[in-house]
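Working notes for the structure below.
Note that one protein chain of the assembly has been removed; the remaining protein chains are unaltered in position.
== chain A ==
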Amino acid sequence: MKTTWKDIPPVPTQQEFLDIVLSRTQRKLPTQIRAGFKISRIRAFYTRKVKFTQETFSEKFGAILDSFPRLQDIHPFHKDLLNTLYDADHFKIALGQLSTAKHLIETISRDYVRLLKYAQSLFQCKQLKKAALGRMATLIKRLKDPLLYLDQVRQHLGRLPSIDPNTRTLLICGYPNVGKSSFLRSITRADVDVQPYAFTTKSLFVGHFDYKYLRFQAIDTPGILDHPLEEMNTIEMQSITAIAHLRSAIMYFMDLSEQCGYSVKDQIQLFRSIKPLFSNKLVFIVVNKIDVTKPEDLDAETQEELQGLLKSNEVEMLQLSCNTQEGVQEVKNAACERLIAERVNQKLKAGTNNSGEVGGRLADVMSRIHVATPMGGQTLQSFIPEAAKNRKKYDKNDPERRKLAKDVEEENGGAGVHNVDMRADWILENPDWKYDAIPEIFDGKNVYDFIDPDIEAKLAALEEEEERLEQEGFYESDEDIDDEEAAEILAKAEVIEEQIALTRNEAKMRKTKLKNQAIIPRKLQKKKLSELDDALDRRGVDTTDIMERARSKSRPRGRSMTRSRAGTEDADAMDVDSTPRDRLRSKSRAQSRAPTTNRREDGVQDEATRSKVDRLAKLHQKKMNRMARQGEGDRHTTASLTKHLVTGKRGMGKTQRR
């Protein structure tokens, strides 16, 4: 439920109202109509204009009506407060007038829209529209007073303190000038005006404070004088409203010193007269200014009267002094404590139904709360065994004391000499075994890895398995291929492998001898006749005939020893083309033959020199390589040419000159 109305938009005066609506109409629906337009179009336009104006009015009125609180919807406290402050009738009438105006405007609009349907010309339409808006304006003009009044109410409402009628509340009331505002100031941070004259506080003030992590509000009310309700003014009525409607702890302040200007009797009388308002509420009589007068200082009669107020048991008397701050916190705490207890009680009562069971929302909360007590509330007793209680305390000088390891050490020569017997405390089946030599390693294995209480059974199982395997023939070896034939093949293979290896090795050697030269094709390689002979001989070929033939065919170098005409004639050449001319011809013809010399070896006598030359060449190249310079052996790329100079169609000039 709403407790504050700070966000009500301002209510415009009648003139402003009119301006707003009409200018809005003009802005949204500018007159864009000519005499030559179709009459239906003209009618439609003016109808729209009238309707739009009406809608704007309605909207505005609606907004104002909605923003103000409706008295039947708000809390009785606020309702009464509004009543006392602004006069509920006046308020209602103002709102009612607005509402009526809204209705009337709607009616006007409806009427004129109907009339507009029958308008015959632009002029008629315009006149009708003018009449409609004029009537609306007149209506608004009559609303001058209610609008003004509502704006004032709005301003005042915005400044009202936000009082929540349902939270924990301390309500401070009493005669004027008894120290109500001082108390509020001292328990909250509210900056209330405190002055030494009556009716300093003219309206309700609210301050907030925390007690036991709960938020409390304290409400300071204007002072009340003791006269009938009808005679009370607006200021006092606010107090009465607050006392009557708020569920709170009421703190009735009294000034026994009579510095406020009212006698104690008057104050007691006031309490009595407003007592009916305190029904179902916590009431405290708070005696202020005890630094001046305490209840005990009063004369017996007054004191008795005062005690009479407390008789009914529901009223409690508290004492404090705002001047010296004595008892302020105690009063606050006591009041808060009682208030909390009271509220919890009420809630519990509201939550329980007739049969005493907790139901509704309270039951939901209660079911979620579980208070745990350890051990079901039991407390454990510590148990000390008898033996422990009777144990003799260790005493060094006692001859019958326990012997400690330290003593043993002392007996055997002290620290550094005595070796602690680790085996002494071993627990074995037979204590004689304690000092046995225990093997740790056997056959390169850790004995401890094999120790197993059921090793016998396991070994027996293994033996059994072994026997079974033996019978199954697991250990019998297969027949090996071991005959003579196989041996022969293997032997042959070995010889062949060796031969292959030798050949391969030879080829490799040849390659290394080349020293980076190009490989001369086999076709062009020269081989001696003797090599051929040997190779064939080794293959078991009788080479006698072959050799003989080859020898007879070969021509010795230099001049032939046999005489011939030209001195170049071969002795045993076949006489095929026998004319000397032909023979000469064939001799003079160019012959394709393999290069006779190896350039690389020219000028180098032997292999050793050759190696040396190579080494030197490498050595000279070394520096250049190290500096990463270009050597003569490096690939050289010439500087690239500018593209436009070398490509494209030549127009004028030559390739070089462009």
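Convention: contacts are C-beta pairs under 8 Å (C-beta built on N, C-alpha and C of every residue); 3 or more make two chains touch, one makes a residue touch a chain; residues count from 1.
FYI, contacts and distances are computed from a predicted model.
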The complex's invisible chain, by UniProt name, from "Uu.00g000770.m01.CDS01", "Large ribosomal subunit protein mL42", "Ubiquitin-conjugating enzyme/RWD-like protein" or "Ribosome biogenesis protein RLP24": "Ribosome biogenesis protein RLP24"
Absent-chain contact - pick from A:Leu459, A:Leu529, A:Ala617 or A:Val646: A:Leu459
Contact with the hidden chain (one of A:Val344, A:Val495, A:Ala550 or A:Ala617): A:Val495
From A:Pro276, A:Pro399, A:Gly540 or A:Gly603, residue that would touch the chain that is not displayed: A:Gly540
Residue numbers in chain A that touch the chain omitted from display: 426-429, 433, 436, 438-453, 455-456, 458-459, 461-463, 465-466, 474-475, 477-478, 480-482, 484, 486-497, 499-500, 536-544
